[in-house]
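Mind looking over this structure? Questions follow.
One protein chain omitted, others in place.
Order of writing sets the labels: A and B. Residues in every chain begin at 1.
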Amino acid sequence: METILNISNLNKTYKSAGRELTVLDNINFSIGAGSTNAIVGPSGSGKTTLLGLCAGLDSATSGIVELSGISFTNLSEDKRAQVRNQYVGFIFQNFQLLPTLTALENVMVPLELRGEKNIKARSLDLLDKVGLADRGHHYPAQLSGGEQQRVSLARAFSNSPKILFADEPTGNLDAETSEKVVKLIFDLNREAGTTLVLVTHDLELAAKTQRIIKIKGGKLVADDKTGNE
Amino acid sequence: MLTKLKIASALALTITLASCGSKPTTTDATAGDTTTTAAADPSTKSILVFGDSLSAGYGLDDPSESYPSVLQTKIDSAKLPYTIINGGLSGETSAGGKGRIDWLLKQHIDVFVLELGANDGLRGIPVKETEQNLQTIIDHLKAKYPKAKLVMLGMQVPPNMGATYVTDFKEMFPKLATKNNMALVPFLLQGVGGVRSLNQKDGIHPTAAGAKILASNVWEVMKGVL
Partner (left out) sequence: MNNAPMDNVNFKRKINFAWLFKMALRDSRRNRSRLLLFISSIVFGIAALVAIYSFRYNIQNDINQQAATLIGADLTISGNKEPDEKLQKVLDKLGDDRSQERSFPSMVLFRKTFSTRLVQVKALEGNFPYYGELETTPVQAGRAFKTGQYALVDKTLMLQFNAKVGDSVSVGNETFAIAGVLNKAPGQTGIAASVAPLVYIPMQYLEKTGLITVGSRINYSYYYKFDKKTDVEKLAKGMETQLDKAGFNYDTVEGKKEGTSRSFADLSRFLSLVGFIALLLGCVGVASAINIYIREKIRSIAIMRCMGVKASEAFLIYLIQITGIGLIGSVAGAILGTAIQHLLPLVLKDFLPITISVSISWLAIGQGVLLGLIISILFALLPLISIRNISPLNTLRLSFDDTTTIRDPFRWLVYILVLLFITSFAYLQIGDWMGAISFTIGIAVAFLILTAIAWLLIRFTRVLVMSSWSYIWRQGFANLYRPNNQTIILTVSIGLSTAFIATLFLIQQLLIGQVTLSTGDNQSNMILFDIQTAQQKAVADLTRKQGLPVLSQVPIITMRLEKVNGKTAADAKKDSTLHIAERAYAYEYRITYRDSITNSEKITSGKWEAKAEPGKDIPVSAEERFAQRINAKVGDKLVFNVQGVMMNTYISSIRKVNWNKVSTNFQVVFPTGVLEDAPQIHVLLTHVPNNTVSAKYQQAVVKQFPNVSIIDLGLILNVLDELLGKIGYVIKFMSGFSIITGIIVLISSVRISKYQRIQESVLLRTLGGSRKQIFAITALEYLFLGALSALTGIVIAIGGSWLLAKYTFDMPYTVNLLPVVAIFFIITLLTVIIGLLNSRGILNKPPLEILRSNS
């Protein structure tokens, strides 16, 4: 299995009031293409920071983040943005849909940004897959939390990403909706052959992935295979 | 805007306060000075020139250039014991003179020279009205100083005022002179009126040279009176 994400000697420190705060301390791991992974840990363990660095939303203090063979180390924010646009899909805890765009338009954005063709048809197709074909013209505020997360899912898959980062995707959803959304994530993921990196403190959710990486106090403390296929 | 305003209101005021134009006239403290002189020296007799801007010397650079002052030099060189009180007031009309005469008659007068009416004429005031006013002034004088000798200075208005008015106006002076037994200078501005070089830019008031001719016109008659 090829490596899609390679993290080595990753450190992240923040300077706050003259004091250095180490959030991530020498993290090393790599993720194979098409695998499903969970990063777990208690609040404040640094897992969200790690996600941000993996996705190229932030730059590391030291160490290497390599996404699909591209190192983020010397890339400018704008270049990282383009890498994100082409390789990365996102799912957020609070959905992060553009409030001023309809569900359909939200799904279309990454494709439009790439200047692709048949955008509308492909987006409608994706909305159909998440079961929202008829809600395409609704604005996020008019959708329920579950529906919003499904739209965000459709958006995440719209640019056929190589890797999908999900930050507590069920954090704002009730149990029943969570279940549906989780199922959808895994189904779509399998169908597209996308690599999934899931950040959560929900161990039940983490258990559905193939691998669980545990972070505590900024350090990688465990890296276990779950045996899932 | 403000400048304009000031000009406009200033104009309005100028008109209010100075009927026939009162430009600065350097002049004469004569009236006042002579008052004191007259009182101090009983041997001198006084001549009151009661008139308007022509007597006041309107527009002249020096008060000594007005015709009453020139007249004074003629009197002095004739060694006559008379001092002239210049009672000229720019813009004065016959009606104004009527109201003012008592103030000036507080001092003793031996000879009274009446030079009023020109402003009435320029303003088109009915001749009858002017005549009455002048008569009243003469009456006041006669009542207070019955012995005073009287001289009437005649005036004319320019022909553009219309023949009837011009004639009536011109004839008023001899009429009053005869009636009140006054010596008459038929036309004060004789030889000056209408002659551009002897008048100031406004075409009405004589220059210093013109004033000299005025003084001669008066002197011709006055020397006989004194």
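Quick notes
To be clear about the criterion, a residue touches a chain if its C-beta (ideal position, glycine included) is under 8 Å from a C-beta of that chain, and two chains touch if they have at least 3 such contacts.
Computed from a predicted structure; not experimentally measured.
When the omitted chain is restored, the residue from B:Lys45, B:Lys74 or B:Arg100 that touches it is B:Arg100.
Touch with the chain that is not drawn comes from one residue among A:Thr22, A:Thr61, A:Asn85 or A:Thr226, which is A:Asn85. Hidden from this view is one chain, which touches subunit B at 1-6, 8-13, 15-19, 22, 24-27, 29, 31-32, 35, 56, 85, 87, 89-90, 93-96, 98-104, 106-107, 120, 122-126, 129, 133, 156, 158-165, 193-194, 196, 201-204. Residues touching the missing chain, restricted to subunit A, are 2-4, 33-34, 48, 51-52, 55, 57-58, 68-70, 77-79, 81-88, 90, 92, 94, 96-101, 105, 109-110, 112-115, 139, 155, 162, 167, 193 (touch as defined at the top).
What we mean here is this: only the chains that are shown with their structure count from here on.
The distance from the centre of subunit A to the centre of subunit B, each centre being the mean of the chain's C-alpha atoms, comes to 114 Å.
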